[in-house]
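Reading through the structure tokens given below for one structure.
Left out: one protein chain. Kept in place: all the others.
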Amino acid sequence: MVIVNKLKLLVGGVQLRDGVVTVTDILGRILTRAGLHILAMERGYASTIYGAHQYDPIVIDEQPPVSWGDATLDILVALDYDTNPDAKEQPNRDTVLRHAKHLKDGGVLVYDSSTGEIPSDSFVRRGIKIFPIPARNIARDELKRDVVKNMVTVGALFRLLDFDRDATNLTALLEERFLQKGREIVELNLKAARRGLEVVESVLGAKGWADAGYRLEPRKLKEQMLLVSGNDALSMAAIAAGCRFYAGYPITPASAILEFMEEHLPKYGGRALQGQNERESIRAALGASLVGVRSMVGTSGPGLSLKVEEFGVSGVTETPLVIVDTQRAGPSTGMPTKSEQGDLFLVAYGGHGEIPRIVLAPATQEECYSMMIEAFNLADKYQCPVFFLTDLNLSEGRKVVPESFFLKQKVAIDRSTLLREEDLRRNGDFRRYTVTENGISQRLAPGTVGGVFKITGSEHDERGFVSTDPVIRKAQVEKRLRKMETYLKEDSKPPQVYGSTEGNPVLVGWGSTRPVLLHAQQALQAKGVDAAVVHFTRLWPFNTAAAKPLFAKAQTIIAVEGNFTGQFSDIIQTYCLLPVRRIVKYNGLPIYVSDIVGGVEQLLRGKTDVVRIGDAAPTPVKVSEGD
Amino acid sequence: MVIVNKLKLLVGGVQLRDGVVTVTDILGRILTRAGLHILAMERGYASTIYGAHQYDPIVIDEQPPVSWGDATLDILVALDYDTNPDAKEQPNRDTVLRHAKHLKDGGVLVYDSSTGEIPSDSFVRRGIKIFPIPARNIARDELKRDVVKNMVTVGALFRLLDFDRDATNLTALLEERFLQKGREIVELNLKAARRGLEVVESVLGAKGWADAGYRLEPRKLKEQMLLVSGNDALSMAAIAAGCRFYAGYPITPASAILEFMEEHLPKYGGRALQGQNERESIRAALGASLVGVRSMVGTSGPGLSLKVEEFGVSGVTETPLVIVDTQRAGPSTGMPTKSEQGDLFLVAYGGHGEIPRIVLAPATQEECYSMMIEAFNLADKYQCPVFFLTDLNLSEGRKVVPESFFLKQKVAIDRSTLLREEDLRRNGDFRRYTVTENGISQRLAPGTVGGVFKITGSEHDERGFVSTDPVIRKAQVEKRLRKMETYLKEDSKPPQVYGSTEGNPVLVGWGSTRPVLLHAQQALQAKGVDAAVVHFTRLWPFNTAAAKPLFAKAQTIIAVEGNFTGQFSDIIQTYCLLPVRRIVKYNGLPIYVSDIVGGVEQLLRGKTDVVRIGDAAPTPVKVSEGD
Amino acid sequence: MSDTKAETKPQQKISAKVWDENAVPRHRIQWCPGCGDFGVLASLKMALTKLEVTPYEVMLVGGIGCSGQIRNYLNGNAFHGTHGGALAYALGAKMANPNLKVITLAGDGDTFAIGVENFVHVCRRDPEVMLVIMDNGVYGLTKGQHSPTHGRGMNIKEWSEESPPPFSPLRLAMTAGCTFVAQSFSGDPKHSAEIYVEAMQHKGFAMVNDFSPCVTYNKFNTYDWYKEHVEEIPAGHDPSDQNAAWELLNDFDRREKLPLGIVYRNPRSKKAAKRLPMWTEELQQADIKPLFEMFR
Partner (left out) sequence: MSDTKAETKPQQKISAKVWDENAVPRHRIQWCPGCGDFGVLASLKMALTKLEVTPYEVMLVGGIGCSGQIRNYLNGNAFHGTHGGALAYALGAKMANPNLKVITLAGDGDTFAIGVENFVHVCRRDPEVMLVIMDNGVYGLTKGQHSPTHGRGMNIKEWSEESPPPFSPLRLAMTAGCTFVAQSFSGDPKHSAEIYVEAMQHKGFAMVNDFSPCVTYNKFNTYDWYKEHVEEIPAGHDPSDQNAAWELLNDFDRREKLPLGIVYRNPRSKKAAKRLPMWTEELQQADIKPLFEMFR
């Protein structure tokens, strides 16, 4: 039986050398145009530029996939070859060594056989169809251009997927890209693809296989589809929301936002600044915000830690700022190219003293867009840091989203807290820090005739002059923090609830895990376990009023988090005074459906309150007493 | 009736100009030598050098005072005078304007009358005895040395207190200080004091008062007493504990530690570094610790926020470091010269990703000493940041402590995790990050023959080489965080409990509030309320096993904290799943006995769950809807 | 100081008195009597008055220290953030709205110790911002610890990591690429004011190191000491000549003198900039459709 339009494939190879991303990019674009859905949420690469193993797993589906599912693969494409076949270790066989264990029985393995064949017995036993493609040799020896080796693989892959047999789609893409460099380049690439196709056909013929077992069929498109990453979506949204100043110091996985902004913001009259360090970037952004421009910074853990003092500046001077934290595995430099949900405590609690702050955590590329628009309005209204928490997999992960989704998002830019010259004339005496019932006071952009502001990170009176008067201090602290109550009343949204929480186990998650939670919910249901899912995208201030009633009647509360502690679990405990059990994962791999299903089963058996996902190390060495 | 050896006085004046601290320093030293107890826990000064109001309230007692009590004063000494009597505002009358309302009926008011008398009716009505002393005029006009004006006041004060009538004590101190500069200086000062005494006597005579109503009597000393601040005590302890590298960037109220260390550490073979910024200091300290030297940094809120990234470095590289945070009122620059307990969240949760960390918070000068010794051993054992939380009032507050207290503290320096050359020879293969059951691995000082360490803030294998292998990652994360379990088992101490928690309201506090909690407990008892006090000095990791049973049977849990949120209350809720009600104060003033008593009464009446201490501001201005 | 005209030029008559509005009244100023910063304050008022700048268009960014308080002793919008950060806030503010007169006022500790990371980079970035450093050789506000310019003129024979030699603000600025490098002395406020006027008119980053004695904590570099050591830059000096500027610094060093005046001035060719869109009506119509192209 041939599986049509539903599969997961992984392309792997040596970073920088083998062009993993070239292959998946071509694949992604062509399939998107062919009306298929793509979800590629784990970009496996190393925090070095050259030589490490890189991989890119991609789910392809007719319908929007529920989630990235499990590690299990239908097709494995190994671009790597051995440059030095005599070396004891073979780093260049990494793709097969690391990922072949996840191949389904009956799946497909494609690899570059230029430097030799791999032992195939174990695969054959599992019914795996193997396609050795000497892509590099074909490119180098036959076509005299090393660089087209990836096109050989693409051609092979398309043939395996019984897709684009006449190369119409591929030709269109190649012409778009290379025609201005000359028709010969297009032809060379097409020839390479054709050679890949031929090799596959010869294997199919030799083995007597009718097909590889998978097929992709183009679908009719009702509308334009876009293949966007979380970073793409949130950057576009920032521009739509009126962000006109962006600053960032390069850091994985936030650099892409900086690059996007550097390229596109100027077209909208804005400026993007590559900070010379983490603090220059956030300070410059605060400076821009101060004078009235919507501004944003983006960073990841280490950069965020270095910005902590400025959270306080934003909070106490009441200067709006949107701060994107594309979380990666910490602490310290940690694992810069692995995803994690480990920074929640930092954004909720980081900084000396106490400030109002808002933490949003979108679950999908779509929410990276819609919630970023919200973020800017919240920043304007509450005049405090608004944290936007993604993670590496969400930020770099790509998904097919219909263009219409973006176009129909309402972008209402609300800058009503920013006074204009007319307002000043009307209101007379301007006080930057007027104590109000909702905690919110009016701002002023310097340069506005008729008002002068004095702003300081020291405690101050309503006019912004430094004061340590106990009455003024108390009033200002309370005014600032009252904004959080106002937010809870007027702007916070309750968590999303799927299924009934009453009497059922309740799965809780936040940010990027919603797809996999919902997927696991389905899988559990198939096993007869009715679990509800409660998913948060508005994390802070914690919405107790909305959350507690949901949890109060649960059979058991199980939070699923990508960190060691269960950071959000702790926050729920603080506010709801209910015990939260945990499934946690922090080994650098995505949370899979099977992790959650297995974890829930284990917790329901009742032996433990915390399940730590991932293969464990050998027994720890004992340390002698007295040391 | 004359009150003997039990009073609270406050000396106030214009900062830098009037010599408030000169007066209280002389007072403190002489009374300490005279066997009296002193507690001076609030140093009221401004975050400017010259011209603001400064004050120094001092409790004097025969026995060690339970706490600083209330704002109420027995004696008010106003050193200020008006330089410009025509100015509309009279900043130089601040002492009387600000503090006279706290004077007890029947109390004593001493002020510098050089530039005129103050309106006295209201004081007279309250039975307050007023002593106008033209100290500045006497100094300037009679004695021709402005600078001895404070000695006039000291002389007056001693006479009011019926103390040192023959100036024996004063003479001794003056000789110690000035004899090498010449006998004339001593004589001049004595003459000034004598003149003060005379003015007081003339007032007493004129008014027909037999005395001022207060008397201090010297007591026999069984042992030497020392007047130390929290910063003094912790600095001495650090040296005793083997700290040989200290780094700090100047910041109130931590600068005094730096100055202490710069002066004294070299005598013990150590070095103290004034960092050129907050990060240089913590990084240099980590560098010193790395090569085996016990090291420490000290800072306050803003400096701590700037060091956050290095918490992670310490945690993941497993480099020991003691970090003193002398909390002051935040956020941001906040109120640099006011005390607060607002940094708990930062030290417990600050930093991206997750690391082991220990938070200690001494309650008294004595514990600043004893717990600092503990801090260094914990840092060595657990190889992670050990935070030492004081606050401005504890750090700068002075208290009389018997010398023997310091001498009898056991200082056992435990460096057993640090391998020596012999150990390496015996153990062979050295692995810096061996995965152990208790999470602790052995360290090495570079330079030790036979072992080489590789240390990194990136995730690593047991040898310290960078790794993102999921199994290694999981093992290393768990190894590091397992240290917190080990700590809870082997080293954490339960909170101190005063009274029975069963069925009673339980007052909870941490750090410097213990004295006032115990004082309030007494006051409540006098009012028929039996409250227990549970006080924490080991804050993190939270010792649920020790704490929860104490709270489980309480009638109600009431935490008293010097911050807005009730940060420790939240932590208790997280771990104990019990509701914690709160009395919080954050207006820059110390928490007083009456705050707690009033707060508890209010909470017991049941109308609210949070009492916010301090005078409130006028009704907030309403903001028109739609803005 | 800006290359685009202010959007609406208010009709306010600028007199010296204007600078006392929206400010802490004189008798509440909390500097020690005699503090050099009084001179700087006076000079700033003179310069701003001379240039007929209005308080509304002024953006003062104060450092943290005794010096940074100056922002509140003077009319004009003012911001005060973290220690050492003033120049970076100023950079963002100026990039966002070039119509503002952005003036950064900070101490030597704020600028050269904790803030040197911003100083060096802002020199290169060259925004039209004036920086006045109130250089007193100490951290005044934290009670007199050594700042990076501590030790000026002292004859010290042996150094250590803990006590390094002072460095030269002017040389550092020159090396880092600052396009306007000047020095003044708060003991001569009129001369300082002249320098500030030039600095505010400079099309780029203008640094003025103002010797502003701390009468309380620096008992070495006093007014008298400065009076003996400062010397106006000779009229013949051509500040646009970089070699001459270095030569001048060397010459003054050799003679153990400190130059007052404009050492170097050489505006760089820069891209013109406009105020960034910020009002709803400027933002609302942004069409993001062209961005979709790359995702197809």
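A few notes on this one:
Note that the chains are named A, B and C in the order they appear, and that numbering of residues resets to 1 at the start of each chain.
Heads up, the rule we're going with is that a residue touches a chain if its C-beta (ideal position, glycine included) is under 8 Å from a C-beta of that chain, and two chains touch if they have at least 3 such contacts.
On a predicted model such as this, the values are computed, not experimentally measured, just so you know.
Remark: the absent chain touches shown chains A, B, C in the intact complex. Set against the missing chain, the residues B:Val2, B:Val124, B:Ile413 or B:Ala616 yield one that touches it, B:Ile413.
Touch with the chain omitted from the figure is made, among C:Pro127, C:Pro189, C:Pro213 or C:Pro259, by C:Pro127. The chain not shown here is touched by just one of A:Thr333, A:Ser467 or A:Thr574, and that residue is A:Thr333.
Of the candidate positions C:Pro148, C:Pro213 or C:Pro239, contact with the unshown chain belongs to C:Pro148.
When the full complex is taken into account, the listed residue touching the unshown chain is B:Ile455, out of B:Ala167, B:Ile455 or B:Leu488. Of the residues in subunit A, those that touch the hidden partner chain are 16, 46-52, 84, 87, 89, 91, 249-252, 255, 258, 262, 271-274, 276-278, 302, 306, 332-333.
Contact residues of subunit C toward the unshown chain are 91, 94-95, 113-114, 116-117, 120-121, 124-127, 148, 157-162, 164-165, 167-168, 171-172, 174-177, 243, 246, 250, 268-271, 273.
Across the interface with the omitted chain, subunit B contributes residues 29, 32-33, 224-228, 232, 236, 239-240, 242, 244-245, 247, 264, 267-271, 273, 276-277, 279-280, 283-295, 309-310, 313, 317, 403, 406-407, 411, 413-415, 418, 420-421, 444-458, 464-466.
What we mean here is this: only the chains that are shown with their structure count from here on.
The centroid of the Cα atoms in subunit A and the matching centroid in subunit B are 45 Å apart.
Computed from the mean C-alpha positions, the centre of subunit B lies at a distance of 37 Å from the centre of subunit C. Shown for subunit B are the residues that touch two or more other chains, namely 46-47, 302, 306, 332-333. Annotation for subunit C: residues touching 2 or more other chains are 80-82.
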